[in-house]
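Just one protein chain is left out here, and the rest sit where they should.
Residue numbering begins at 1 within each chain, and the chains themselves are lettered A and B in the order written.
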Amino acid sequence: MKRPGRHRELWPGLLGVLLAFGVCEAVGRAGLVRRSYLPPASEVLARAVELAGDGAFLDGVGATLKAWALGLGLAVAIAVPLGLLLGSVPVVDSAVRMIVEFLRPLPSVALIPLVSLLLGTGTETKVALITYASVWPVLFNTIYGLGETDPLAKDTLRAFGFGRLSVLLRVELPGTAPFIAAGIRISAAIALILAVATELLAGFGEGLGIFIAQAGLATDGTRDVLAGVVWAGALGLVINGVLVWGERRLFPWTPERRTAGRGGRS
Amino acid sequence: MTLRLDSLGQRYGDQRVLHDITLTVPDGQLLCVVGPSGCGKSTLLRTIAGLHPAREGTVTVDGTPVTGVPDRLAVVFQDYGRSLFPWLTVRDNVALPLRRRGLPRAERRAEAERILERVGLDGAGRRHPWQLSGGMQQRVAIARALVCRPSLLLMDEPFGSLDAQTREDLEDLLLEVHRTDGATIVFVTHDIDESVYVGDRVVVLSPAPASHVVLDLPVELPGKRDQIGTRGLPEFVALRAEVGRVVRGS
Partner (left out) sequence: MTQAPTPATRRAGNASRRGPVNPAGSTPRQVLLRLLVLLLALALWQAAAQAHGSVYFPPPGRIARRAHELWFSGPVRRAFLTDAAVADVLPSLGRMAAGFGIAAVAGIGAGVAVGRSRWAYALCNPVLQFARAVPPPALVPVFVVVLDFGAPMQIASIAFSAVWPVLVNTAEGVRGTDPLRLDVAAVLRLNPLERLRFLLLPSALPRIFAGLRLSLSLSLILMVFSELLPGTANGVGYTLTDAQSRSDLLTVWAVLLLLGVLGYLLNTALLAVERRLIGRGRSTA
């Protein structure tokens, strides 16, 4: 029953995409807004495809992705052990909570000026910001996931004489892993936001954000700006898709909704 | 309200669920429908209620064929937790059906309170459903069903999720309501004892697939029933045995 169902969902979806495309095309051609301000969708799409063959552009995208990956990796390396620690020692977790509650709502983009003053406008700044912003979802999801592990499983192992570390590795880590994966998925999107945002503000250097920013300054650059946005969206979709697929493959037994109560981009 | 089913058939996709069901339920009768699990009893009720259009045959209510939910119909579902709305108070839950009557709010509330008192939930109006026990929640569901004075009441295994004591209390409540209101009731259950105790007539459905009627038995028991006395009567035991044999045998 599943295959026909999924196919049935495909056609309306395709129609929706075509409709949206058609609307954008019509708005662009109707001259409601001047042609150079808002080019029709076909031109934007053509430019986006053209960019796929542009070596310099692809280098830029590569630079963005490199910073993204590095920042995300660092974030995971910090957040998972920290989360496991905090989650295992409830007193520490509770105590630190107030500090966390103030740091959390701070928009990471607001840190761009500060970090730029501290570290300059190079890749270090970008990576530092990405890491900072990406730490939170993974951290929270790790702590949350730890709290959701089945106490019965833990007690059973302890009854058999396994030590604290053993219990952590054998029961809690596998149980928390799906939550950590969901946290990484959320952080991946945030990391991309920070990467593009930092690049947009830096103005020089290599990256997708740089491309968009420079196109924005050029006359008649809207087409390039929009093409860059299409690329950014596509990147976001691909990253999300790959991570969701990975989650499903690694953890097929868990239900879809695995994000901590607040702030998860589910 | 007279209910008539003529060669009623129902399907889910390719699977035949009900087959050739023909029944006439005269006005004011309490009909019990029994059958093994999964035989389509709920589907039958949903079809009668107009929630699923019948694939074959017709459902007629007082001579008019059913298309969509008929007027003066009420339903009580088994899952009271899900059928009540947790964000409304008990009183607002019960008053909800009265909106289509065009009554002003004060009257709707008064009517709801009246009915709540009738089912034994005096004073529970301001609470929320999830604050009540299972049996009380089902009483709320019954109150909601009764508030519009329905002519046809459908009940889908309403007491199945309750403990034995509460079940008995509610069975007696149902009998009392039936006696005073005189609505036509179709009561689906898998509990054979319950069907004989409560019903004026018992209909047994065959197991899936393609359930049809395998037994149609009038219940010749005194009108005034009580849990201990009636269940001890030899007539009860005989009826119960006959229904049980058919349900098990088929």
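Methods note: a contact is a pair of C-beta atoms (placed from the backbone, for glycine too) under 8 Å apart; a residue touches a chain by one contact, two chains touch by 3 or more.
If you're wondering where the values come from, they're calculated on a predicted model, not measured in any experiment.
In the complete complex, the residue from A:Glu25, A:Glu43 or A:Asp93 that touches the missing chain is A:Asp93. Within the complete assembly, B:Arg46 is the residue of B:Arg11, B:Arg46, B:His212 or B:Arg231 that touches the hidden chain.
The chain not shown here is touched by just one of B:Met1, B:Val75, B:Met155 or B:Leu170, and that residue is B:Val75. Where chain A meets the chain that is not shown, the touching residues are 8-9, 12-17, 19-20, 33, 37-38, 91, 93-99, 101-114, 116-118, 144, 148, 150, 189, 192-193, 195-197, 200-201, 208-209, 212-213, 215-216, 221-222, 225-226, 228-229, 232-237, 240, 254-255, 257-266. Taking the whole complex into account, chain B touches the unshown chain at residues 42, 46, 49, 51, 69, 71, 73-75, 77-79, 81-83, 85-88, 96-97, 99-100, 128, 130, 156-157, 161.
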